[in-house]
Structure formats: C-alpha cells, structure tokens
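Shown here: the complex without one of its protein chains, the others still in place.
On to chain A.
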Amino acid sequence: MSNRRHGLIGVFLAGLLMAGPVAHAAPPAKAPDTKPDPAKADPVANIAYLALTQKRVLPLSFLDQPPDDDGVQGARLALADNTTTGRFIHQAYHLEEALEPDADAVVAAFKRLVAQGYRAFVTDVPADLLLRLADLAEAKDATLLDATTTDDALRGDKCRRNVLHLLPSRAMLADALMQYLAVKNWRDILLVAGPNPEDKLYADALRKSARKFRLKIVADKPWTYDPGARRTDTGHYAIGAEVARFTQGLKYDVLVVADEGDNFGDELGYRATDPRPVAGTQGLVPAAWARPFEQWGATQLQARFLKQTGRWMTERDYGAWMAVRALGEAATRGGSVEGAAMTAYLRKPEFELAAFKGARLSFRGWDGQLRQPVLLADARSLVSVSPQPGFLHETSELDTLGTDQPETTCHPS
C-alpha cells in the first residue's frame, strides 16, 4: 500500500509540474507484469478534477468534523484503481486536480484545462457554478461529471446535455426512504423542515415522494427554534422541552426531518412526546454511501479508502470515486483514452459501472442521472437498501427511485 501511495503522489506532482495533459503517467508502483514495448509509452486518459474549495460550517455534533479533502480523495482512490487495471491493457491515467478558492478561479481553471485538451471533468461545485460552467462556450465538447450535488432542478428544468450526475438526487433519496416506510406500513408522517434553502428542497422532495407512494403527511411543520448556547450545563433541558412541545398532540408513525446542514435534526430523537423513530437527513438516512455499509464487497472499498486517507469515506468521496471509475470503465471497455470517446461511451447502453451495490449502474438517458440503489442507514448500522422488493418497473427497478422518463422535465435545447 505504501507503494501505491508513493505512486499517487508521483502522479499528483507530475500533474502540478506539467503545463498540459501529460504524455506519460508516473511509473506504476509495481513494475507491469506484461512487458510493454519500452519505446512506446501507454496512452494516457486525462481526467480533470475541478472543485470549489468551500469552508464548510461545523455540524451540530463535534464528532464528525467535515474533512477538508472530501471528494478529491475518492477521485484519487479511483485513479489508483483505474491505473492498476490500465497497466494490464496499456492504458495510463492522469488526474489533474484544480482545487480553486472562488467561482471565478474555477471558471478560469476550466477554460485553461479545456484549452489544454481536457474533455472529461469531474466536478465538486455547487449548482449555480455547475450551470455557469456547463453554459460556457468552452464546455460545448466537454462532459461535466457532477460528483457532489443532489439538486433535482439540475436533473429537471435546468438540466444540460453536457452534465452527468453521480450521486442520487433528492427525489431518489426521498423515494428510497418512502418505499421503506411504505413497506413498514409507517404511513403517517410528521414532516419537520429546517429554514435553509436546501432544507426546503429536501422537504419538497419528501412531500412529492409521500404522494407518489401514498403516505400521509399528517403535519408539516417548519423548525424555527434556536436554542442558543447548547453547550451550557443546562442546554439539554431547553432542547428537550422544545421538542416535546413541538410534537405534542400529533399522531404520527415516524418523524421525517429535512435538515441538510445537520443543524438540529440529531436533537429530535428521544425527545418527542410520543416514542417515534426519526428518519430523513438524520436518524434513518437515505444515502449513496454510509460508514456501516459492508455488503457486496463494500468492505474492500471502505478498507482501501481508510488506508489511503486515515478517515472514513464520505458520500462526496464516493461520488468522485464513481465518476473517475466510470471514466476508467469507459476507457477500458470502449478501448480509447480520448476524452471525447470516454465521455461518449458513458452514454452508451452497454455502459455499466460496478460500485459495490450488487447492481450494474448506468446513466439515465433522459436526465443524465446515474441509476443506483440507495442505502438506508443510521450511524452504526445498515437498515435496508432501496428499491424495496415489490416496487416494480418495466425496464429497471432502479428507476422506481427518482424521476422516471415519463415525468422528466429535462428537455435540453
């Protein structure tokens, strides 16, 4: 493993030092087993990783501080995986990392990389910046693999031809949870939505999904309470009393919370008037990736990531891992490392990605969303995986999650 880590650093340094897409990858950590012709270097698949480095706010719990390198570490691990595969078929990979402090710098980096010949971009940028990039004249022949957003608008009204989405949309997350609640027959929901714009989008997705699966939102309440100093010695009294008051007199099976920023959701459990489970952004959480997840060989990916970084893989890391692996799969199966050829292969019907979910994942033709199972997990255990048995679909059961073709509002001009 230490060998591979050195190899990675080598590739990274090479990327920093060279002006354009590199012609040669750094030598692999181990000598290749098949003997390549030394006169002929392996062709290189050039992938750009473009991120807006945002200082993220501390979550409610100090136990899980957001790492400052999530996202890009997933891309680096996928690069190592691709490189191992590539050396058997004489394909090399280079990941050019552009981690920029503001939106204008991201745009400038994008233009520079396009001019250098890059066509495959893995992005970790917010929705508005993603649209700004996608609409640039320079982006006409590029493909942006959005590794970190969940916005439904980017897959709907605001969708773009040159963007693919790796992580499940909010609609998919909501459907994954609602299918499970339907199977459990927990049909009456108390919906609690936080004040931030993302919370409202998450709550909208939950409302839509509840209608779709015929679950009833018996009360739909905004959360406005700010307890102030939680860390004072009596902080827990105030929040306990508030949650009890907030839930008093309501009859429901499950409290579903929309709090994407982790500002209050963890404080709803155990404090309500009636004993009811919490699900949504806290409690039982629908997600693309979760720490307790070990099925379908996921143990191996968790272990490799832990070894590389010394921390757990986040959803953003997983999104970036899938994006770079998808390009690797395209190069391997399509037989070409050219940016345009790789990104074209991603959209072909024969494209499939194995991403430790026990299913083959592929991009939906109508909105560029990667179809995939969604995990349902709490902090310490995997509870279930959606789609739930019994939710049928004529082409793929994975398409019971999120926006299906007949409902899509994605009609790019």
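The working rule: contacts are C-beta pairs under 8 Å (C-beta built on N, C-alpha and C of every residue); 3 or more make two chains touch, one makes a residue touch a chain; residues count from 1.
Just so we're on the same page, contacts and distances are computed from a predicted model.
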Hidden chain of the complex, named as in its UniProt record, picked from "Iron complex transport system permease protein", "Monosaccharide-transporting ATPase", "PQQ-dependent catabolism-associated beta-propeller protein" or "Acetolactate synthase": "PQQ-dependent catabolism-associated beta-propeller protein"
Identified contact with the non-displayed chain, of A:T309, A:S396 or A:T409: A:S396
Chain not shown: contacting residue from A:K200, A:R333 or A:R347: A:R333
Of A:R132, A:R161, A:R187 or A:R360, the one touching the omitted chain in the full complex: A:R360
Touch residues of chain A, complete complex, unshown partner: 1, 30, 33-34, 81, 84-85, 88-89, 297, 300, 303-304, 325, 329, 332-333, 352-354, 358-360, 392, 396-398
